[in-house]
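For this view, one protein chain was removed and the others were kept in their places.
This part shows chain A:
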Amino acid sequence: MDGAERGIVMAREGQKVIILTPRGDWQALKLAGPLPEVGEEIMLPPAVKRPAWPLVTAAAIVLLLVLAGSVVRRVETPAPAAAPRVAYYVNVDINPSVELAVDEGDTVLEARGLNSDGEKLLAGIALKGEKVTGAMKILALEALRQGYYLPEGGGAMMVTVIPAGSGQEKLAAGNELGQKLTQEARNVFQQAGVHAAVEAATVQPEIRQHAEAAGLSTGKYSIMLEALAAGAQVKVADLQRESITKVLQELNFNWEDVLARLKKDPDLLKKEEQLGPVLKAALGQGPLPAENGNSKGDAAARGPAASPGDKPNQGDNQETRQGKQQTPGQGRETNSNRGHPSSRDGMAVAWQLRARLKAGLQSQPGGPVLKEWPVLENVPGKNPRDVLAKIKLEGAFLKKIEEKRQDMAKR
C-alpha cells in the first residue's frame, strides 16, 4: 500500500481544498459534500492518475494532420496490423455502465466506463486479459464492494451482448454468452445475500452504434426502444442520469417486463423504424431522428446486415466519437467502409477533426464520457487475484483487537 491516504487541509477555495500529505505531497482536491475546516485531517480517495496527455495527443494529431496534409496532400489511415479482433461487446448496466470488448477466445481485450460511475467502477480493477466470465465475476464483486448492491437489498443488472458482426447464428451465440454471464453475476449476488435481478439480452451491432450516437449504453438504449414501443415516455436525458430501473419505475413500468418483450422479439432495428417520430421525440435533438426522417424509404430495405457506411448522416456521427476514442476493431471497420479521406485536402480534414474534438469536449455532464479507453494494465496490487487473496484474510486483525480489549478489561 503505497499511497498517502490522508492529508491535512491547508486551504479551501470554493469546492476545492489544498492538502498536504504526511509524505510531503501537495494536492488540490475537489470534494463533494461539506468541506472540512482548515487544519482538519481528511481521508483521501485513491489517487487516480489523470495524465493530461490525451488532450496533448489530440492536439499533436491535429497538427500532424495539418502538416502531412499540406505536404503530401493526402492522409492515409494506417490500419494496425495484428490488432486482435473484437468478437463481442458486453455491456453491463447497473447504473454505472461499462462495456467490455471480447475477442473470439472470450478474452477481454478492453474495458471502459460508459459514464463517470462506470469509470469509477473500473478504476480499481484490471479486467484486460481475463476470461469474460471471470471479468463478470470481478465486476459484480466490485459493484458489491462499491455499494451498488447492499446485502439483503435488491437491485438490477442488465447484461447486453452485442456481436461485432451480423448474422442469426451470432445472435444465438450471444444469447448463450449472456446466459453464462448472468449466471456468473447471480452466483456472486447469491453468495453475498443480495436479491438482485440479473438479466441478459442480445442485440444487433447497429443498435450499439445508434446507442452511441444517442449517448447511451447499448443496454439502456435497447430498453428505451422497447419501453417506447410499450408506450412509456422515456427520455434520453433521464436515462443518461439514472439507472434503467429507476427511470422505468417512475413511469410505472417494470424493467423486467420490458426486457421480456425485448427477448421475445429482439429485432430492434425494425422497432426503431416503427417508432419513428416517437423515438425522435425521446432523443430530443439527437442525430438519429434526422436520419430516420429522411431515409424512411430505404430504411425499410435495410436488413440487419446493413453496414454503417450506408447511412451517411449517422456515419458522420460515429466519427465524432471515434475521433476521440478509437474503438479497436470497430474503428477500422467504419474507416474502410467510409472510404479514405485521402482525396480530401489535408487542411479540411484537420478542421473537421478539430470541430469533432470540440464537439466531443462539450459533451453534456452526466452524459457518456468521451475519452480514451482507460488503460487498465496489470498494476501490481491491483490485480484481481491479489484482491481475492486479500479478502481471505478476513477478520484476523479485528479479532486481535478484540482479544486485546478483553485482556485489558480484565486487568
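Criterion: a contact is a pair of C-beta atoms (placed from the backbone, for glycine too) under 8 Å apart; a residue touches a chain by one contact, two chains touch by 3 or more; residues count from 1.
The criterion applied here is as follows: contacts and distances are computed from a predicted model.
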item	value
Hidden chain of the complex, named as in its UniProt record, picked from "Manganese/iron transport system permease protein", "RNA polymerase sigma factor SigI", "Dihydroxyacetone kinase, C-terminal domain" or "Carbohydrate ABC transporter membrane protein 2 (CUT1 family)"	"RNA polymerase sigma factor SigI"
Touching residue (missing chain; options A:Leu44, A:Val62 or A:Ala197)	A:Leu44
Missing-chain contacts mapped onto chain A	1-3, 5-6, 8, 10-11, 18, 20, 22-28, 34, 36-46, 123-125, 145-147, 150-151, 381-382, 384, 386-387, 390-391, 393-398, 401, 404-405, 408
